[in-house]
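Of the protein chains in this complex, one is absent; all others appear in place.
By letter and in written order, the chains are A and B; residue numbering begins at 1 in each of them.
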Amino acid sequence: MANIVLSGIYKEFTSGRETHLAVDGLNLDVANGEFISLVGPSGCGKSTTLRMIAGLESPDRGRIFVDGRDVTAVPPQSRGLSMVFQNYAIFPHMTVRQNIGYGLKIAGMARADQEKRVREVARLVDIENLLDRYPRQLSGGQRQRVAVARAFARNPDIILLDEPLSNLDAKLRDQTRAELKQLHQRVGHTMIYVTHDQLEALTLSDRIAIMNKGVLQQFAAPSVVFQQPANLFVATFIGSPTMNIIPATLLHGEAHTAVHIEGWSASLPRGGSEWLGPTDVSAALVGIRPKDITVHDGHVEGRLPAVVTLMEPTGSDAILHLDADGRALVAQVADRFDFEPGDKVSLDLSLDHLHLFDVDSGLALYHGRAKYGARPARAHAGPTMAQGAA
Amino acid sequence: MALHSARESYPGQNTPGLRDQAGGRGKALRSIIGTAIVAPWLLPALLIIGLVQIGPMLYAIWLSLYEKDAFSFTWDWVGLGNYETLLQSAEFWSAAGFGVWFAVLSVVVQLAVGVPVALLLHQNLRGRGLARGIVLLPYMVPTAAMALVFALMMSDIYGVFDHILVSLGLIDEPIPFLGSHAWALPATLVASTWKWTPFVVIVILARLQTIEVSLYECAKVEGANAFQRFRDVTLPSLRSTLLLIVMLRCIWMFNKFEVPYLLTKGGPGSETTNLPIYAYKVTFLQNQQGLGAALCVVMFAMLFIFASIYTSIVKPEKEIEVE
């Protein structure tokens, strides 16, 4: 187990005459035994970040520390970490036993000890009965376990996983996800997990690092990321269905700020801890999650009028696509499926769950005070970000 | 606290980076290091290619500037004299002409046989696997063995072809195929078609198998008939493969030595003598090493012209990651 600090990491790729920025000024600290996820759209630099931590790529600028030791120039095998690759990279010409034991063999471990250790980790992921098979004789899920077992075999301090579930079908993915979490709870390695699937990140991690175009957007516990998104990108990336974003004007009074949307307005108390940014802007973007919109039949004074354009039942909920004076909105309604396209409805936006974002920078200005069953952010020791080391 | 740390790592805090200052010099250094690292891996191959291919080529250029016979140790400088001799020699022009003529004819015949055979073997017929094996057969038969069996079959005394033709009453007298003016070239063509058409078949078949079946299905759904499917789906996918085959086979057929030599010894007279046979005769039978070397240089030069055209069309570097 070890903590990891990334400080001012910068990486670009040059192919031919073009240079392509992959990671831009990344700072990240991961505590001992913590499970963190790197999440973001495809191509945002997650894998590159992970590979730099592993030592498979070297950053153009910035430093990487493991347990306070600068490992930026240390070769991969000496960093005390293992990695699970997206396609597993299980050696097809070796049996499962040889695959898991390969790192031990290289380390020069005695045969008997190797065998013992291989059995141990194989038991951990429940593949003891497959040890003599070749990878081609395994299913996708079994291969994934072999890859995980191999990563654990040398008992590294840190385990890196690059989209390890993306090649599995949906059901197996859910099951394996839960098993991974249990595994982490049992063995407690520091784990860094790359995924483009926000649900995986939310369910697995102690903290989530959200990236976009090579830039870290927010690094916090899942509940915080969900309830207090740092900016518009995080707000719309995390959560499904996506948060509604509606342009609004702000009018600042003595004790309250009035938020106006065409056909609806509300007033928020001024000066509380809910306000994060400047309180004197006259325009903002309102963010509201679909399930924080209450839908009433018919037109009601003081509520936002809208027309149903489409209903998608999901089993327990209905996703309503709405048209409010030309603006497309989405609401999520529990236990009601009797809407029809063309129905006139009116909407209540929950003030406790309302967010405001700056129009230009996208930074959050205001978060409603409600918490969805928050859990405390994990306390962690270890060095704080080594700012300015670059 | 978490929100706070998010704030800290928000974009704009870290000024976007300047590029690596040592960019230019680092690149040159890296390429030197890269060359140094790769050298041991390439060395064995380069040594052998250097000894067997590059060395002799340079030596031939040098030798072609001298007059030297096989038994004397004297080298008499003649400059481009050997080349002048060649250009004025009727034998040289007839050998070069026959070489081109033989290469073009044999490639045309190989394609004319090979393409239909490949299309046939690509169809879903019973016994297809066996037939493919049989077509591959000539490719595995050593050329010398094949030349001998054709020499036997085409003999006028105990050859099976003459035997059949005479007993069917088509001809009165057995024809000495390999020794006759009219038949030496066709006979050589038949033998080389048998030996090298499989190359054409195999390469085209391999290409045909990579054409997506869904393309044909789509064309079928759109109402294309069999001929239209061939013209619009098969042929375009074969174009580059055909080009590759034509170029490789032309250069190889032009430089063939053993087949014409073993079948006809370049005869009758010197009618089926191509450049390699001529070069062999000049060097080892007439003992004119300088002149023979000049002939080799001519062959190298033709190869270079041909291969340059070939590589600029086929662009081998596209198939590998150069960066």
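Please note the rule applied: contacts are C-beta pairs under 8 Å (C-beta built on N, C-alpha and C of every residue); 3 or more make two chains touch, one makes a residue touch a chain.
We adopt the following convention: contacts and distances are computed from a predicted model.
Going by its UniProt record, the hidden chain of the complex is named "Carbohydrate ABC transporter permease" among "Carbohydrate ABC transporter permease", "Quinol oxidase subunit 3", "Nitric oxide reductase, NorB subunit apoprotein" or "Xanthine dehydrogenase subunit XdhB".
Taking the complete complex into account, B:A145 is the one of B:A145, B:V213 or B:L285 that touches the chain left out.
The residue from A:P76, A:G263, A:G277 or A:G362 that touches the chain not shown here is A:P76.
Checked against the hidden chain, the listed residues B:L136, B:I171, B:C218 or B:L235 yield one contact partner: B:L136.
Although one chain is not shown, part of subunit B still touches it, namely residues 30-31, 34-35, 37-38, 40-42, 44-46, 48-49, 51-53, 55-57, 59-60, 63, 116-117, 120-121, 123, 125, 127-128, 130-131, 133-153, 157-160, 162-163, 194-196, 198-199, 202-203, 206, 210, 244-245, 248, 251-252, 255, 257-258, 262, 276, 279-280, 283-284, 289, 292-293, 295-296, 299-300, 303-304, 306-307, 310-311, 314, 316-317, 319-323.
What subunit A contributes to its contact with the hidden chain is residues 51, 54-56, 75-77, 81-83, 85-87, 89, 91-93, 102-103, 106-107, 150, 154.
Criterion: only the chains that are shown with their structure count from here on.
Between subunit A and subunit B, the centres computed from C-alpha atoms are 56 Å apart.
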